[in-house]
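A single structure is presented below for examination.
Every protein chain but one is kept in place in this view of the complex.
Up next, chain A:
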Amino acid sequence: MTATLTEAPPTAPAAGEPPRRRGRLTPYWLLLPGILWLIVFFALPMIYQASTSVQTGSLEEGYKVTWHVATYWDALSAYWPQFLRSVAYAAAATVLCLLLGYPLAYLIAFRAGRWRNLIMILVIAPFFTSFLIRTLAWKTILADGGPVVGALNTLHVLDVTSWLGWTAGDRVLATPLAVVCGLTYNFLPFMILPLYTSLERIDGRLHEAAGDLYATPFTTFRKVTFPLSTPGVVSGTLLTFIPATGDYVNADLLGSTDTRMVGNVIQTQFLRVLDYPTAAALSFILMAAILVMVTLYIRKSGTEDLV
């Protein structure tokens, strides 16, 4: 970011050049739409929600700011299991996305040739239909009497997952496994796209050079390709992990009472119980938690670039 600003080439000041005053303001004018957007759709709602979280009252009497910060503690102590669950599910989905997405992105970037664009379109194709329909499709795929569950049962996979607590009895739907599957599926493209962008940028000659230096393909990957793709890995994990933590649709449609995530709690508190302060406090706790985790992760990952 800063690099682009300082990069303006020092043009030789010549006589008759138009005054530079206007030019100096141009960047700010260009920033204006973005800043307005941030203020209106991010800063103001944040202030409003922050305020709501320290209010008390009821629908009839109205809500007043009473700086009742205990709401935060109450919310956290009542709903910490849902918080932990959200983080665990999102982490599992992110790892699965990475395991599934990396080979695919690698293939598209280096091996797909003229099929590259077609495969990219296929990756994005599910987005042509709605999030809801895509999630509901999993209800058909994993239906109790369906072929997938039947096959898993025959192979005794469900006995193992059941023992691990990922599924219940001989079904997959309405279990943690189904929710994680749904999350993985829905956020997979968000992992693949940044990975692809990072990988595609790697100069093919680097691979040749590694080969010339007697690196095995595996060593080439470990020492050259993967380190160069870390920006993609980092932004892919962030784009997957952050929305997955707050997601509630998958848990709602594919889960059960014991798979409810923090997003479900916020929805219920906001819409059904009409406990706006608790809902707002939960949102802030979630945001803070994600912020802390993401900061730690970025510091550990050792990359400054995110694309």
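Heads up, the rule we're going with is that a contact is a pair of C-beta atoms (placed from the backbone, for glycine too) under 8 Å apart; a residue touches a chain by one contact, two chains touch by 3 or more; residues count from 1.
What we mean here is this: contacts and distances are computed from a predicted model.
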| item | value |
| --- | --- |
| Listed names "ABC transporter substrate-binding protein", "Carbon-monoxide dehydrogenase small subunit", "Lipid II isoglutaminyl synthase (glutamine-hydrolyzing) subunit MurT" or "ChaN family lipoprotein", with the criterion being the UniProt name of the chain not displayed | "ABC transporter substrate-binding protein" |
| Residue of A:120, A:137, A:157 or A:298 in touch with the missing chain, whole complex considered | A:137 |
| Where the unshown chain meets chain A, residue by residue | 40-41, 44-45, 47-52, 54-55, 57-65, 79, 82, 126, 128-129, 132-134, 136-140, 143-145, 168-169, 171, 173-174, 248-249, 252-253, 255-260, 264-265, 267-276 |
